[in-house]
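What follows is chain A.
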Amino acid sequence: MTSTARRSGPARHSGAEAYPGPRQAPAAPRPGPSRRPQARPAPVQPGNRPARVGPRGVLAVIIAGAVAVIALWWHSTPGVHGLGSWLTGAGEILGLLCGYGVVVLVALMARLPPLERGLGTDKLARWHAMGGRYIVSLVVAHGLLIVWGYAVTAHTGVVNETATLLTQYPDVMMATVAGFLLLGVGIISMRAARRRVRYETWYFLHLYTYLAIALAFSHQLAVGASFVSNLAARFWWSAMYLTVLVLVLWYRVAVPLISFRRHRLEVIGVKAEAPGVISIYIGGRRLDELDAEPGQFFRWRFLTRSLWWSSHPFSLSAAPGSDMLRITVKNLGDHSQALARLQPGTRVFAEGPYGAFTPGDSDRGVLLLAGGVGITPLRAIFATLPGHVTLIYRASSERDIVFRDELDAIAAARGATVHYLVGSRAEIGGDPLSPRVLRSLVPDLDEQDAYVCGPAGMTSAAVRALRAAGMPRQRIHSESFEF
Partner candidate 1 sequence: MGTVVSFDVPAGAGEPRGEGSLGQAVRWLHWVDATFSPYRDDSDVSRFGRGSLPLADCAPELAEVLEACAAVSERSGGYFTITPGGKFDPSGYVKGWAIERAAAILTAAGSAEHSVNGGGDVQCVGDRLWRVGIADPLRPGRLALVVAGRDFAVATSGVAERGPHIIDPYTGQPPAGLASLTMVGARLAETDAYTTAAFAMGSAARDWAESLDGHEAFAITAAGATWQTSGFGAYLG
Partner candidate 2 sequence: MRRVILAVTGTIAGLVALLSFKSHVPSVPVAATTGSGSSSSSSSSSSSTSSSGGQATASGQTTTVPGEFPQGSVAKNLPAGETAVDGNVANTAYGPVQIQLIEKNRKVVKVAVLEQPANTLHDIQIGAFAFPKLISETLAAQNGKIDAVSGASYTSAGYIQSLQSALDKAV
């Protein structure tokens, strides 16, 4: 399992802090919050993991749905003759695929737990982005083909036919508005545009896709040639939309609200770890019911006047306890500075846990490969994952290394090894993550599982190096922060 990442959202931040792991003595005292919580990490029970569905399974379901949709067109169509009919037929097929496709896109982003655990948030976001580009193109093509096809059949001009369609066919005007909305959302989601737009702005504009989908729905059943007098088709189509709507409302709205009330997360304290790095301790009730695993992240929303409207993903920097969670944030701007000033007692609205970056039990050894900010989830895993573990930590300068003492302490306590690969390429004289170096550091590389986390470029380079060093593709797991 490999991944490529592109900058398309806020980067997750991480830092490090001395965390008393399960098998080591507390580190040297540092200034910290007045009460030092004793957290008990909740171990992951093997064989008891929540349901997850893999990428192949999801892809199979999506394709099966598309085939069913095409079969509906096939069944409804007596024949195709002449240019007008061909154009209209193509437009009808694309229209059906679009109506189905938007449902798939929404479902991918519905935060369904099996999808989140099985594919991971970053892969879901990538699929959604790719699919979104495709569907928006299909929507445009559908509109053009239908207008052209109807015009040819009716022996009128395209302009006339457009006017007829807009004014005399039910709900086509709404659907056209919907099409333009989707096109607009597609345009601002293009990489060139997103760089210029703040994340929150882009996010709220993107919500207009829901409106577009709602506007377009009625014309599908009112005008859709395959639905005319096919009650069963109309029923199942509506059922599909209703199901996804319910899922979205449940998992994106209801579940976080229920969780907020049930767990009552609030800030316990904020601790400065190193220059520009802070840890935030968050306490609550019945946190083991969250089923969070080391390596996962939450989307955090701190309910202060300046912070409540933005939600940011930060991964757990320590194994989740039954009454405490901890995240670590690197200072990268206004938002992080506001976090440093969080007062104890601040309520926290957290959605999660998300992320598929969760090693299960394995007989083989595990290699953890961290780059820069990627150390955060890996540190939680390093502290808790049983078995033979090796950590390679790549940073461009000594200053960027965080958790050094703690990592050493963990390694000493559990008999694991930490390798620090520090320095720019110029200093080292080449890429320190070359296959040769990897093999020398980890002799039985081809027998191990690897978990790679870091910035996009570093992650993909590391994955390539691991493959070249002999590690099979399916044993390489990676997660990028940018989605």
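Candidate entries met the following condition: all candidates are chains of the complex that A comes from, given by their letters.
Here, a contact is a pair of C-beta atoms (placed from the backbone, for glycine too) under 8 Å apart; a residue touches a chain by one contact, two chains touch by 3 or more; residues count from 1.
None of these values were measured; they are calculated from a predicted model.
Of the numbered options 1 or 2, all belong to the same complex as chain A, but only candidate 2 touches it.
Of all residues in chain A, those touching candidate 2 in their complex are 70, 73-81, 84-86, 88-90, 92-94, 130, 134, 138, 149-150, 153, 155, 223, 225-226, 228-233.
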